[in-house]
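Every protein chain but one is kept in place in this view of the complex.
Order of writing sets the labels: A, B and C. Residues in every chain begin at 1.
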Amino acid sequence: MSSREILKTELAKLALGPFDSALPGPLRLQMELDGEVIVSAKVETGFIHRGLEKAFERQRWIASISYADRLDPDGPIFGELALCLAVEEIAQLTVPPRAEQVRVLLSELGRISCHMEYLVRVARAVGSDTMIHYVLRDREKILDLFELTTGARYSINFLRFGGIQADITEGFIERILELSELFRIRVKEYNDLFTYNHAFIQRTQGVGTLSSKRVRELGVTGPNARAAGFSADIRKIHPYSGYDKIDFEVPVADLRGLRSGDANDRFLLRLREIAVSTEILRQVAENISDGAFCSRKQGQEIKVPAGEAYVRVESARGLLGCHVAADGGPMPARIQFRTPSHAHLAAIPELLSGTRLEDLPVVLSSLGLGVAEADR
Amino acid sequence: MNAFLWVSSWLEGFGLEQVESIWILAPLGLIFIFLFIIVPSSMIVAYLDRKVTADFQARVGPNRAGPAGVFQSWADFFKLLQKDRNSEVSWSEELWLAIHTMALYSTVAVLPLGSLMLLVDTDMSVFLPFWAALVVALGTMLLGLSQKTVAGWYGGIRVATQAISGAFPALVAMICVGLRAGSFRWSGLVAIQGAAPLSWTAFSNPFQFIALIVFLVSGLVLLAIPPMDAALSSPDVSGGVAAHLSGRRLVLFKMGRFYSFYLWAVIASVLFLGGWKLPFEISENLLEQGKIQLLHFLELCCLMTKSLILILLVIWGARVNPRTRVDQITDFAWTVLSPFALFALIGASLVAGWGVLS
Amino acid sequence: MDKSKLISKLEAGFPGAVLQVQRFGKTETQCLWIEGKRIREVARGLKEDFGFNILENLSVMQIDDALVLTYFLRTSDPETGNYGECLIVRLSAHLKKPNHALEVASIVDFWATALPFEMEAGELFGIHFVLEGGTKRIVTGLRLPVGWRGYPLRKNYVFPESFSGVRHERAWIEKAGGKK
Partner (left out) sequence: MRRSVFSSVVSYAKDVIWGMRSIFKSCLTAIPYLSGKHDLTKEVTEQYPDPISSKTPDDLPPRSRGMLNNDIERCSGCRDCEAYCPVTCIRVEAEPATDETQIWVSIFDIDFSKCMFCGICTEVCAPGSLRHTRIYGGASPRLSDMVASFGRGPVTETQRAKWAERRKQIEDEKVRLI
């Protein structure tokens, strides 16, 4: 006899609307509540569908890059990189080593800025606004670096087919090395503030557990999968843009069967990924090679022969695949993105059933959802 | 001795002739305390909260309204007064908001503000603010329930559960102090404590120090003050009880919140940190010379500095750490605060008994 | 299992289903063109016998007047669970009338990750995925507003001049002769 039969209560229905401070993006949760505990949750998305994939088909090739970096507003570099790699595979363009290294630098900067956005969301869900301000202050430094080289803080639109739009400005490398020093101190400060904090551990441990078996069945990839012990990093399996030349170690949560992939593990893994990315930044920045930055003249329209390609990139949220089909004309025939946030959205109903209503913000923010990239 | 005689000393200052009847002195005294002590203290606490939090977070904080943003609280006050409520207000919500504020400001009569400025000094005067805090929790709960919104519903119930679990350890900690002082009158409690820190109850023996910490933390739980305000904070289910209040109702609610924060700091400093005791018998010879206003002022300053230090400590702990869930707060209150409170009670009674026997 | 042996076993396994085998784009991953009707049988075979238990991506595109569905399948390495080999299975379905909705068998019961891809393709390309019990999954109102007519990702799609009172800039530009 469950408590409901004894007390003869029915479930309360709650629709947490598209725009709410607890939600990581515009999505609606239709929930049934038994008092404080969520019994079942259904996710409605589609509120931020911008028709990106239709927009690709009516733009010229060069304009589709500025649309590709609007795929995921938190990590603009990954959409561009996937599209550029795919078109370079179709048109058989060679990318000079310096351009590849700058792409790796920008990817890792984008990964750190996306993980910091994740830390801000978790801090807001847990309710400590000091951590929010510390993380945002450090993220400003990355956005300033983006602006220094590419000209824009968010949607950088800096990669071109065959390399990058222009050479990096001269102060870029020194400031990256400074930054990696700064992050070593800052990550220690985040650890003091959150990782060892008893209140934070109590608030996130055992909340939103995602076992590694479920991770594979749902198709969850990226940091969330690695936090559940399932190590799949595209930078290691399908190295692209010079990642095989960099030695770095993919952080995977070793759970020793205690608990698998709860919000605390996902948070800790993001911190470790920031540390690994800083290490990669330092490594690539120290021995960056000189030479051309693009194998094609700037501003010259590209002739993409008929063909197709599917490229995988490790974005900050997981495996980002880009399937490009070209019919030889000035405009792309079809560009489709396989985004990691589909699987994270599919995991929400399972994670939410059985959690308390107060833990809803913690569970949703711990997944690191990119709702804009799921709806495209 | 008529408790409100001190008011007539202020009246002479304004040139009004000697007034004896209690019916005039009492309201005047209450209004005087409310206008010149409660409202400014709430403003100061609000301003300090924002400025110190900004300082912790590498921010500048309010600096537009007045030098270093000193009049920021006034600006907020007037801004909120202009705003009107978007949807119509049900009578039940108005009623419970009124009850919530009345319960809170009924403690003004009992507020220990100085040896002479003590309005009500009965044997039970220590417990009156305590019961008022419970009525406030009840008022907040029913205010939330009457809002008929999800945020209000959950916020209200959570404030009530939290208050119950915070009440027991706070009560036990108060008894420890009463044990040592031998009476539950404000004047009796302060008379025991000397001016020097060592002679304060908190530092007289280790059990009292534990009682101080338990009293402070359970006060935070009882009144849902920042570190324990998961029920009212924004990331909660879209805002908690205060989400749907706006305009002057929000002013009432916010002033109530800051006042309860300030009230608990004053009571804690009177019980444990020597209240308004002035060193080197200043209060005695000031009484002889009849300078009552100066005595009031000095005692008030001494009391205010101690409670402001306590408030800063609480803000420091609140803003840096994440908020805990309400069920974790209640578990914390029952499994950690209550045992420590009882342990302090046993210890304090042993010490008190030892003193009597030897 | 190297490429040629896998292909020959596949052809043996599903006689007549495999229409053509070719390289996918410039890479050497194998790409199998499959009979549209027999996709469920091939999917069951691939999942159970050949161990392709991860569906990485299902992408749909329109070539001339046929919709091509491309399934990217991966084997998973037993102990680490990492991604093993990749196989690409494709089927093309002919569109009788330009705005005609298509029926394709759904493979959700083999790979659960296919559901979001199928729902998106279903709504934007106008494909009704037929579930195992014969019921059709018709998705409306997921990404497009309720009551939106037409399937946007089709090549012949014409933007409505306005929808629920809001003027659609793109339609006017394309009506006025489009871009240079």
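The rule we apply is simple: contacts are C-beta pairs under 8 Å (C-beta built on N, C-alpha and C of every residue); 3 or more make two chains touch, one makes a residue touch a chain.
Note that this is a predicted model, so its numbers are computed, not measured.
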Completion exercise
In the whole complex, of A:E189, A:E249 or A:E286, the residue touching the missing chain would be A:E189
Fill in the blank from the handout: Checked against the full complex, the residue among A:S107, A:N157 or A:S365 that touches the missing chain is A:N157
Handout entry: Contacts of chain A with the absent chain, listed as residue ranges
Key = 55, 59-60, 62-63, 66-67, 70, 130, 137, 140, 147-152, 155, 157, 165-166, 169, 185, 189, 192-194, 196-199, 298-299
Problem - Residues belonging to chain B that touch the chain removed from view - result: 55-60, 316-317, 319-321, 335-336
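Basically, only the chains that are shown with their structure count from here on.
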Practice task
Would you identify the shape of the chain contact graph, picking one of line, ring, star, complete or other?
Solution key: line
Fill in the blank from the handout: Between A-B and A-C, more contacting C-beta pairs sit at A-C
Practice task
For chain B and chain C, let me know how many angstrom lie between their CA-based centres, rounded off.
Solution key: 66
Practice task
Return the distance between the CA-based centres of chain A and chain B, expressed in whole Å.
Solution key: 46
Handout entry: Separation of chain A from chain C, taking each centre as the mean of its C-alpha atoms, in whole Å
Key = 25
Problem - Multi-partner residues of chain A (each touching 2 or more other chains) - result: none
Exercise for the section: Could you check chain C for residues that touch two or more other chains and list them? Expected result: none
Fill in the blank from the handout: Per the touch rule above, chain C residues touching chain A in the complex are 24-27, 54-57, 59-63, 70, 72, 76, 80-83, 88, 112-113, 115-117, 124, 141-144, 152-153, 155, 157, 170, 174
Practice task
Quick one: which bits of chain A touch chain C in the complex? Just the residue numbers, please.
Solution key: 45-46, 49, 51, 53-54, 57-58, 89-90, 92, 212, 216-219, 230-232, 237, 307-310, 312, 319, 321, 323, 325, 333-334, 336, 338, 342-343, 345-346, 374-375
Problem - chain B-facing residues of chain A, complex - result: 14, 16, 20-22, 36, 123-131, 133-134, 137, 193-194, 197, 199-200, 202-203, 356-359, 361
